[in-house]
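Pasting a structure below so you can have a look.
Just one protein chain is left out here, and the rest sit where they should.
Each chain carries a letter (A, B and C) given by its place in the written order, and its residues are counted from 1.
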């Protein structure tokens, strides 16, 4: 890293590179990252290690894809690497182009290099237009395109549209993604302690491991949220890895930990299971106000607390 | 009240009299009432009015009967008279004798005077031994016996065994109650603010009115208790009285309001319905230690609170 | 019973008499009872015994009062007397007059005879207009008035307005009931097997005893109804009588046992507790159509059954 000398660690942002990836597009949405040093890494583990070990202020990582679901590598890393906190969320529309070395015609394409997730998202188009193609997997969308110039094993690559700014490729077809609404959700992760202030349009992420021997414990855990009117926008089970059938749950909640209903629900969950990881409360990418029933308003929680505190302290109620 | 001069109000205890009732037997179990002035009243309303208006320190009233269920007059009074607090609970075994004016033989009995609850509890015996009898209702068990000397309309009366200490009656039969385990539960009610200290063998009484328009609201209310491991020993519905089908619930909980699990459950209930009346936390009559699962221990609640407070304040977790 | 000769047993209807009671007013609402023999009895037990032992086709009994709640004697009798079925429901508005022997003035009244429930419902008026009065309990509203002529112990009686048709009394005050909307709900009980046909405006009554040793069993029982969208219009706990704190539940459900959602809920409840008494499905007194969410429609249940039957039988699905 030749430029390490010019940048203090707290001005560095790690992301899954190289330049041109969707992750880089997400990082471009972060105002405070503009003009700082961006460090391209090869995988989520490397990005989080940069943060944990102080090489970077923050890392941008993919966490959910509208077609492929939760990004399991990210979820597993967040469940096991301690001391991390999500501080922001970003959405990047997912679209793909089919690119090739200049001069290649679509009819010539026999082997397509593509990251497995990208391949899954454009398989419909590929099966229709290149029924005989073979698939060669790549480690990133940009690497798929870059490989065209490395070993010549593939004839074309599935890549993000921005690839043309970085590589001398020719676009054989545009908009080859099967789902026009496809998007990937990214999070910015740092070692920050404390929690960003409430905006009214927040999300809270936690990872919860259920107590071992309890039948019905999943239900009991989910009730902690429903009984306080807290909506879940993501519920994903991930194997703990020690035995078949043992799972932890990655959960996104609508609201901020300082919303009374969220705070109280997290207390309930924590009592229920000591294995709760708080990943952070942060503004939603879509800035959409959280909706909830007025019976779960902050003041309802505060009134109840005042009422019962008065009873126990012996003060007169309601006067 | 000729003796009012000798007694300060805080030395007076009201009870459903006259001397000889089960209520008096309950009051005899209260150490601090011994040697004080006992005021015999005619009904629950009068007893509670004595307390509210400051004529008495406390009133002993029947609240549940193992055969007849909740004493509805008491439950309704506690739901509507403000400013009262249950401070103690007492159990009196219920047994009955059949008494008559001296010289009466069992074979002569045609009309039996009995309080309706006492009648219900000895009907089996009466139907077997006096198949042709008629029933004349009385306002109390002692009044039933006293009536034998008032108008001569009844030939015998159902009364508590202690009646022979107060009236010149002859016992025609003993142990005529149908259920040998029958008991009545009494509570001592005062204007006390604050709550007696925890003993580990406590009970908490509340009256809860459900929010109007919510289907499933009873279930949601009961879940506030079950999800914190709080057991109910009494659940009784009572009409609110304004329309057919509108009910409030009289509930006894195992535990003290200062037990974390009870405290938190009451917060949950209060958020859910603003119409919650806290009737008191007090030692159980049977002094039986409250049993609950260790996952609802106080320290579990405290640990969860510390954990989340640390997160929101930005302190490092778990160090 | 001089007219017994002219009436076959299946043309006899028992009711809490004498003539002039609210129960008689309820029986007047039953078309098929008109012109038949009506048998006046002294209490609920006698009325039900008439039915069980074949002396009467059916008995009219009070089951719920908008002010005083469930009629516990009725509920307990239905829980313990086997072989009975509710076949109809009737509502009688409850209003009271204060009556006296001709020539009595309100100012003269010192002792008021009243059935305890009637007394409870007019206590507000009595305490305001006759602050010094004493209460003498009666076994029925009509007997209260009749007693004026029997022993002269009471000066006035609380009675139903219709009393003037039966007794030579003078009305001292009208409309003395504290709640202008007060009503009593009556049910007609017979030995009928089978169930009256669905009308769309039906009610189903059951009595459920929870399994002994199960914490959370009340919640689990109530969920059987809520999870199928079956609303409860009555939930009343009654002591089983064998020990303090052991209760059974008297429940009225909106809907008919042949409504799929009610049928399935009752299956769920029965699996859960073998101590379920089915008291009957019958048209509601108010003829109000039962409202429920369309996702609990009969066809939803039928479709699910067809779907799963097809799977298990190996038939092709959905073709």
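The rule is simple: a contact is a pair of C-beta atoms (placed from the backbone, for glycine too) under 8 Å apart; a residue touches a chain by one contact, two chains touch by 3 or more.
In this text, all values refer to a predicted model and were calculated from it rather than measured experimentally.
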**Report entry** Contact set of the excluded chain (shown chains only)
**Finding:** A, C
Report task. Could you tell which one of A:29, A:66 or A:104 touches the chain left off the display? Result -> A:66
Query raised in the report: Among A:239, A:274 or A:314, which residue is in contact with the omitted chain in the full complex?
Result: A:239
Requested in this report: Check each of C:103, C:180 or C:194 against the chain that is not shown and name the one that touches it.
Outcome: C:194
**Report entry** Of A:175, A:216, A:274 or A:314, the one touching the omitted chain in the full complex
**Finding:** A:216
Requested in this report: Identify the residues of chain C touching the omitted chain, counting contacts across the whole complex.
Outcome: 193-195, 211, 220, 223-224, 227, 257-258, 263, 266-268, 270-272, 274, 276, 278, 295-296, 300-301, 303-305, 307-308, 311-317
Requested in this report: Identify the residues of chain A touching the omitted chain, counting contacts across the whole complex.
Outcome: 64-70, 72-73, 91, 116, 120, 135, 137-139, 151, 153, 179, 181, 183, 185, 215-216, 218-219, 222-223, 226, 231-239, 241-245, 247
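In this section, only the chains that are shown with their structure count from here on.
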Query raised in the report: Which chain's centre, taken as the mean of its Cα atoms, is farthest from the centre of chain B?
Result: A
Query - Averaged-CA centre spacing for the pair chain C and chain B, given as whole angstrom - result: 26
Query raised in the report: Using the average of all C-alpha atoms in each chain as its centre, how far is it in Å between chain A and chain C?
Result: 60
**Report entry** Junction residues of chain C, two or more chains touched
**Finding:** none
